[in-house]
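Left out: one protein chain. Kept in place: all the others.
Entry: chain A
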Amino acid sequence: MTESTTDKTGAPTARDDREARLPDTMSGWRLTARAFMENRLAVTGLGIIVFFVLFCFAGPHLYTTDQVTVDPVSSLLAPGGAHPLGTDPQGFDVLGRIMRGGQASLQIGLFAALIATGIGTLYGTVAGLAGGVVDGFMMRVVDTLLSIPFLFIVLIVATRFSSTVLSLSLILGAFSWLAPARLVRAEVLSLRSRGFVAAATVMGATKARIIARHLIPNALGVVIVNITFQVADAIIAVALLGFLGFGLNYPDVEWGTQLSQGVSYLLGGSWWLIYPVGGCLVLVVMAFNFVGDALRDSIDVRLRRR
């Protein structure tokens, strides 16, 4: 019992000792990178992401399959021989299909996250810097939008647009900037009152200089961590949209649509339509979550050193 709580209240652990001996000249970002690389889960996560990016984008050049022409003769073949993961009801090679679906899922995830984080950062910075009534109003708008379940509004809007990589990214991005907006605002509010900003003001720095040289670089950590989690969330969200029938249309595909097609054949025992693509989806989302967790911790390292 006591043993399990000592490192929280008791003497510094070995890890803290090592950090304490680091040269003082080490920059914040190098510290962050170092803490990140020491985290095994993070490195694994990063490895998985790199693997899947190569698998989905370079893979189709090495393992060429026809993903456009329907081939009823070779539909629903079990894995083996020419088709390592079998074929789907249209006769498409499942391995090649996963690569193609992964391209769209990863692209939408990344685009949506960038859009959301971009809007959120801008909004949060403006609210945090403006303060007062403007801030109050802007945050009530965020509260209002946050109280509407995300998937509801995204689905309703998605019924009106044809589904493309761009439209899905825009829809998802347009409704997921609320969390980053809150985070960035809180960060800006706390940074504004720190000593180094006061010091810069005293030294005669202009407002623009404080924003560009002090606030943005210091808030960047929070923003980068947020992008990682946003990618994970967007990949899940687009899978849900695809599963509910609002995904990309033939010949394009993303993992959610692929899974929803597989469901109908699950009862017939075609497990290869579900498990490989489902596994890829979970692995990728988990990898982004690992990297996000690790980034958050390693940016904490930087904050501790400040």
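Descriptive notes on the structure:
Criterion: a residue touches a chain if its C-beta (ideal position, glycine included) is under 8 Å from a C-beta of that chain, and two chains touch if they have at least 3 such contacts; residues count from 1.
Note that contacts and distances are computed from a predicted model.
Look at the chain that isn't drawn here: its UniProt entry, checked against "Potassium-transporting ATPase KdpC subunit", "Response regulator receiver domain-containing protein", "ABC transporter permease" or "Ketosynthase chain-length factor", names it "ABC transporter permease". Only one of A:F36, A:F111, A:W177 or A:F243 touches the absent chain when the whole complex is considered: A:F243. Among A:A113, A:A127, A:I227 or A:L259, the one in contact with the hidden chain is A:L259. Although one chain is not shown, part of chain A still touches it, namely residues 1-2, 4-5, 8-9, 140-141, 143-145, 147-153, 155-157, 159-160, 232, 236, 239-240, 243-246, 256, 259-260, 263, 266-267, 269, 271, 274, 278, 281-282, 285-286, 289-290.
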